[in-house]
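What follows is a single structure, written as structure tokens, with notes after it.
One chain of protein is taken out of this complex; the other chains stay put.
Labels A, B and C are assigned to the chains in the order they are written; within every chain, residues are numbered from 1.
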Amino acid sequence: MTDFTPIPTSWVGPIRISGNAVTDEVTVPLATYESPLWPSVGRGARISRQVEGGIQVTVVDERMTRSILLRADDAATAVAASRTITDRIDDLRMVVEAQSRFAKLIDVDTEVVGSLLFVRFAFSTGDASGHNMATAAAESLIEAILAFSPELEYGSISGNWCSDKKATAVNGILGRGRSVVADILIPRDLVETGLRTTPERLEALNTGKNLVGSTIAGALRSANAHYANMLLGFYLATGQDAANIVEGSQGITYVEAREAGVYFSCTMPNLIVGTVGNGKGGGLPVVEDALQRIGCRSGGEPGADARRLAALIGATVLCGELSLLAAQTNPGELMATHRVLERGERRTA
Amino acid sequence: MTDFTPIPTSWVGPIRISGNAVTDEVTVPLATYESPLWPSVGRGARISRQVEGGIQVTVVDERMTRSILLRADDAATAVAASRTITDRIDDLRMVVEAQSRFAKLIDVDTEVVGSLLFVRFAFSTGDASGHNMATAAAESLIEAILAFSPELEYGSISGNWCSDKKATAVNGILGRGRSVVADILIPRDLVETGLRTTPERLEALNTGKNLVGSTIAGALRSANAHYANMLLGFYLATGQDAANIVEGSQGITYVEAREAGVYFSCTMPNLIVGTVGNGKGGGLPVVEDALQRIGCRSGGEPGADARRLAALIGATVLCGELSLLAAQTNPGELMATHRVLERGERRTA
Amino acid sequence: MTDFTPIPTSWVGPIRISGNAVTDEVTVPLATYESPLWPSVGRGARISRQVEGGIQVTVVDERMTRSILLRADDAATAVAASRTITDRIDDLRMVVEAQSRFAKLIDVDTEVVGSLLFVRFAFSTGDASGHNMATAAAESLIEAILAFSPELEYGSISGNWCSDKKATAVNGILGRGRSVVADILIPRDLVETGLRTTPERLEALNTGKNLVGSTIAGALRSANAHYANMLLGFYLATGQDAANIVEGSQGITYVEAREAGVYFSCTMPNLIVGTVGNGKGGGLPVVEDALQRIGCRSGGEPGADARRLAALIGATVLCGELSLLAAQTNPGELMATHRVLERGERRTA
Partner (left out) sequence: MTDFTPIPTSWVGPIRISGNAVTDEVTVPLATYESPLWPSVGRGARISRQVEGGIQVTVVDERMTRSILLRADDAATAVAASRTITDRIDDLRMVVEAQSRFAKLIDVDTEVVGSLLFVRFAFSTGDASGHNMATAAAESLIEAILAFSPELEYGSISGNWCSDKKATAVNGILGRGRSVVADILIPRDLVETGLRTTPERLEALNTGKNLVGSTIAGALRSANAHYANMLLGFYLATGQDAANIVEGSQGITYVEAREAGVYFSCTMPNLIVGTVGNGKGGGLPVVEDALQRIGCRSGGEPGADARRLAALIGATVLCGELSLLAAQTNPGELMATHRVLERGERRTA
């Protein structure tokens, strides 16, 4: 029998957004035990509404991946097989199309290590995040490959070069999930009145903390303060597989102090999200309601809802990142805010 | 006004566990949209009950960290200041004790990059995961340091060398959170009957997929199939800050085929979890109930409940990892299981 | 005025090699201050001559890369420009061909971070390693791009996404240099008599040390004992830019104990080497002589000499890796060997 764990959820915003997937003002849901996240994102949202066009979000790419592991006797055999596989990509495309209405094979990469052959498939998966679609397709692809390359043996349906829910470099470099860049140019006076800081201090903090600090931490394709917090809240509230915040958290905050103000950007190459599939649909009314309220039930062309979702997430991440970084430029501000919020929480609880 | 997002939750087990923090059979809660996780962990739990002593879990270490960023004019000044800080660790200990009942400063590391000085504090935090405790302590420590080293300037309350919710190497190497190793020696015949595989196939899969596959993925201190899934489920059900699955997911599965059977282990250096603090306590009855049912409300010596919690998580991760790897040794098993489960889900929904 | 630093150099082998670039027995030069390297590689060479076909080396790929950095006002502009660049790859190909007899543009990758646009060009460069060829081509490509996308500004001729002589993940994943896999199946009795160990102990050592040990070290796409030593020796002796051992060292040793013996392989995705260009040619007779003696002056089709060179390096790395790992399976053997060798050195010095 299934119970439910109720995660406190608040609607924050509206956030003003423009770009190639959304031009709208949208209030977004964040499910989290860490309630200070709500006013933090809220402060960023307030900034967005005071800037023409708000936060600009560009959806750059979308794909879901699965890598398989095959075994050969030696490297020469594995390399020869890898070439056969690459050459027969059109056959493989047909294999995928024969077993799925939505999944399409868009790329194949191979890598040989000794006698091991790894093959990484990239699929477009419509509005789904595509975990199951990719696994099912990969299973058919293994069968097809073993049929035309009988010198290979099955190794694993997943070879960890996918990579799902693990801290790796490959997802950012070859792509996995929706790739999104959110940015905004905030006028100098709004930085001062709305964020109690300056463009120069924001840039210096980002360089010292997110870029240099992450480097000494031995970070991997990751240079941000707390993308994971916003991703977790948004993923839970909209029925996503929130374990994918692992790769989602690997993004880069880039800040420039300009004459006009501060250019602030969040680059998120690995948002594994969708509007249909596991966790979505009729079974969970709260999730369904959330997806409707944020406008991800348009029923337009396949992928449009998921791209909108990814863009909303991108804007939300920027709101929270901006607010936290601004707070950290001032000694004592972070804890003071937490203390006020927690007192407030207790009083209203 | 706060709503709630209800996450489907199932109690799985009991898992048989022994070791330096728990010797018990415990049923555990997993809150997740990915319902196939439940029978997967359940299969591992069944194995644990057929082995004497079940899964052995060793809690190795516990600490919470926060790094600060200070600025100097040049490296010579920063290095000199770093030595003063290290020399005055006893003064800094007193600063921490003066402002917190629970937090104790147990370690200080410094790193200089040009004129930037990063200082990483490690605290013991009793039964709390310690995020806020560490931040509050760090704030007092900054004040103390700037008082005795006025040649430094405030840079940031967090310098990303902590590192919180980011994929980095430092957490595993210097430590962050509870560090846990779970292992089990499963007799050869039980591997075959209970997991439909062999010790040799499990070892070969782990080497090819988790070790070599992760290497080509450019993984960072991470060699496992899906720790993040079990961590997310357990963290949500017990009121943890689930964004910490980012570092939690960086663990290592190590498998050896032995004459007696298969030695299977999961090493998790970074479990950021606690039994008191944010998300726990009276405000959320479901979470409170979950913590009570798993025995984490003993009220014993500070830290004992949190160590029990970490050990339970360790055992749960092993159950899920073992089950998935066993399934992946067999072509077609993973999707077949998913399909059966999902049909079951739909029928009962 | 130029002096010379004489690096002690020994010719080791012959190594028996077969594969898609070399089928031959070749003695190879190693220039190094670490003289124990010579007998170590020599032991591996001896093994190669006792196996039919010797070490099999497969050259998998070859390319040289250079990434440039361009600046835009915002991400939307950068992303739009990145698409223009990708769409105009044929124009860019012609730009490259117009300014070089050898360089050919074979791939273009783009990545946007905020308002920064990184473009990574991959070239085939014939028998050259291609550093200068790639830089010269990239310079022309910048001019061409800024001409058709005047909304961009010059950022840098190198954006570090190339990546030259740095420890990164991108080179292994997108490719840089010649990519080579060397492997051998050594009969069980030869493992015992020639290497004083067993297939099982070699496999266990490789798993524990090169795979798990590298993982806890926070290694990046690197799982080997000492590729850097052999690469340095070979690179110096043949006029290569030996600073490229940084990425060259990022390779993977994979070992399987099989019934017939031990399958031992070394995968080296990033050998930045050539037989023409800087450091080669008439100016340095010792280097010229070395290239001739190892058969890399065939004057055949462009690239053939360089592929032969890469294959020889691959086989040499395997010899040294095999020998060291075999020694490390036995307590005390490594230092005992060093002590004998050093005494011998002193006596003959």
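Going forward, a residue touches a chain if its C-beta (ideal position, glycine included) is under 8 Å from a C-beta of that chain, and two chains touch if they have at least 3 such contacts.
Keep in mind that this is a model prediction, so the values were computed, not measured.
Hidden chain, full complex: it touches shown chains A, B, C.
When the missing chain is restored to the complex, the residue among B:Leu174, B:Leu190 or B:Ala304 that touches it is B:Leu174. Considering the whole complex, the residue from B:Leu116, B:Leu236 or B:Ala257 that touches the absent chain is B:Leu116. Listed residues C:Val26, C:Ile47, C:Met64 or C:Ile142: the one in touch with the omitted chain is C:Ile142.
Although one chain is not displayed, its contacts with chain C can still be listed: residues 1-11, 29, 31, 33-35, 67, 69, 71, 111, 113, 116, 118, 132, 135-136, 139, 142, 154-170, 173, 205, 208-210, 212-222, 224-226, 228-229, 231-232, 236-237, 239-243, 245-246, 249-250, 278-279, 283-284, 286-287, 290, 328-329, 331-332, 334-335, 338, 349. With the whole complex as reference, residues 19-20, 56, 58, 60, 74-76, 78-79, 112-116, 169-170, 173-174, 181-183, 185, 218, 220-221, 252, 254-256, 263, 265-267 of chain B touch the missing chain. One chain is missing from the display, and on chain A it is touched by residues 169, 172-173, 207, 211-212, 214-216, 218-223, 252, 254.
One rule holds for everything that comes next: only the chains that are shown with their structure count from here on.
At the chain A-chain C interface, residue numbers used by both copies make up over half of all numbers present, so the two copies contact each other through mostly the same positions.
Comparing the centres of all chains, each the average of its CA atoms, the largest separation from chain C belongs to B. Taking each chain's centre as the mean of its C-alpha atoms, chain A lies 34 Å from chain C.
With centres set at the average Cα position, the gap from chain A to chain B is 22 Å. Taken residue by residue, chain C touches two or more other chains at 169, 173, 218, 220-221, 252, 254, whereas all remaining positions touch fewer.
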